[in-house]
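These notes concern the structure reproduced below.
What you see is the complex with one protein chain gone and the rest in place.
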Amino acid sequence: MFPSVVLRSPGMVQKVLKSFQTEGGYDMLVLPGLKVVNSEEGRVRAEFTVEKQHLNRLQSVHGGLLATVVDVGGSLALASKGLYATGVSTDINISYISGAKEGQVVTIDCRCDKLGKTLAFTSVELSSNGRLVAIGRHNKFVAQAYAHPENEIGNKK
Amino acid sequence: MFPSVVLRSPGMVQKVLKSFQTEGGYDMLVLPGLKVVNSEEGRVRAEFTVEKQHLNRLQSVHGGLLATVVDVGGSLALASKGLYATGVSTDINISYISGAKEGQVVTIDCRCDKLGKTLAFTSVELSSNGRLVAIGRHNKFVAQAYAHPENEIGNKK
Amino acid sequence: MFPSVVLRSPGMVQKVLKSFQTEGGYDMLVLPGLKVVNSEEGRVRAEFTVEKQHLNRLQSVHGGLLATVVDVGGSLALASKGLYATGVSTDINISYISGAKEGQVVTIDCRCDKLGKTLAFTSVELSSNGRLVAIGRHNKFVAQAYAHPENEIGNKK
Partner (left out) sequence: MFPSVVLRSPGMVQKVLKSFQTEGGYDMLVLPGLKVVNSEEGRVRAEFTVEKQHLNRLQSVHGGLLATVVDVGGSLALASKGLYATGVSTDINISYISGAKEGQVVTIDCRCDKLGKTLAFTSVELSSNGRLVAIGRHNKFVAQAYAHPENEIGNKK
């Protein structure tokens, strides 16, 4: 699933994730344990463990937490293209396919489907124990992201 | 926007919200301040104030938090039909229309579009200072929700 | 549902619909009978009758046709803001709530949720015989639409 494409800026995905977890409030609150496992240009694999604080009253992982993972995962996919600034969200959708319980490790496969001048499109698949948990997409407005001095995207028109 | 339909079980929406905020972990973690303002059969108006812990690194409300609001809001719309058990999510989508900053009060208008025997469909609109912040839908699988003894739905086939 | 806002360019919605039905191929093929019933700034009500050619093999209206209605309906909502050029689609979603059979008249309520400089957001509700048939949203990229000479939007900034 991860073709042999060298990530232009191998530290960028980690750097952006760290920024999420320190500069805002919500990422640190809900997903302090999210980790990047692997990244190549346009693709990121991350994971987290379902904690008690991620559960709904049915003791399954909360749909809002999984939607947050689609949000963050799509942004990390853009970071893997060399963007430090990853734009603002325009649309997120998610289908819930199976539940996950406390203690399960959830793998997050993130893909940049297109990084255009104005809009970016990403797909995120969540799985655990070999089963799909959820699938979503996250689209972002990136026109103003290209100006950020910490980007490492070469001469992107 | 709120027609004069008497809510069959006026306390149900409050009861379900309280259950969310005490029996799981995520609702209490991220939205302890969510309040129901008004409810009638099929419609609920709720609100919350954007806190520091709701922000992304751009200091705007995090898309994952807003998706969580669509999740919770759709469930409360089902509660307003008399359901204590509100099923499990199948799909959530959300369009992000404008941002919201720390301290802004966000109004959440939730509507049950259909409560069927197997599936339920809900719509949720978030606004603040007279502007739309986001619009979403939350669909749920409710076939097994009807058996819950705390429901107050009469003889729903 | 239709507040007393005067449509700045009352003929624009009709003009754009006519353009759809004559300058492309798909709108004429599948929805030659779509009619605008009413329009105000930001809102359009249209309708069509389910024909035999709109059916799936279960003899119910085809999901692809209803998605096409969400597409067209969202564009007409933008036309009601004075745009002759209505941009290109970025996202469409639709939830199917109840079926519709041949001969049923389907009412289409279209709303412009936001018309920004780059993106526009619209909502479309389809109903028939007093029941919701489907609900969807249609988001468009409109940055290049503003330059069209046939727009009637004043000095939109």
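Each chain carries a letter (A, B and C) given by its place in the written order, and its residues are counted from 1.
Rule of thumb we're sticking to: a residue touches a chain if its C-beta (ideal position, glycine included) is under 8 Å from a C-beta of that chain, and two chains touch if they have at least 3 such contacts.
Computed from a predicted model, the values in this text were never measured in an experiment.
Student: Which of C:71, C:109 or C:125 sits in contact with the chain that's absent?
Tutor: From the options C:71, C:109 or C:125, the contact with the absent chain belongs to C:71.
Student: Check the options A:14, A:38, A:53 or A:95 and report the residue that touches the missing chain.
Tutor: A:95
Student: For chain A, which residues touch the unseen chain?
Tutor: Considering the whole complex, chain A reaches the absent chain at 91, 93, 95, 97-98, 113-114, 121, 123, 132, 135, 137, 139.
Student: Mind listing the chain C residues that contact the chain we can't see here?
Tutor: Interface with the chain not displayed, on the chain C side: 19-20, 23-27, 29-30, 51-60, 62-65, 67-72, 88-96, 99.
Student: Given the full complex, what residues of chain B touch the hidden partner chain?
Tutor: 90-91, 93, 118-119, 139, 141, 143
Convention: only the chains that are shown with their structure count from here on.
Student: Measuring from the mean C-alpha position of chain A to the mean C-alpha position of chain C, what distance in angstrom results?
Tutor: 33
Student: What residues in chain A touch two or more of the other chains?
Tutor: Answer for chain A, listing residues that touch two or more other chains: 90-91, 93.
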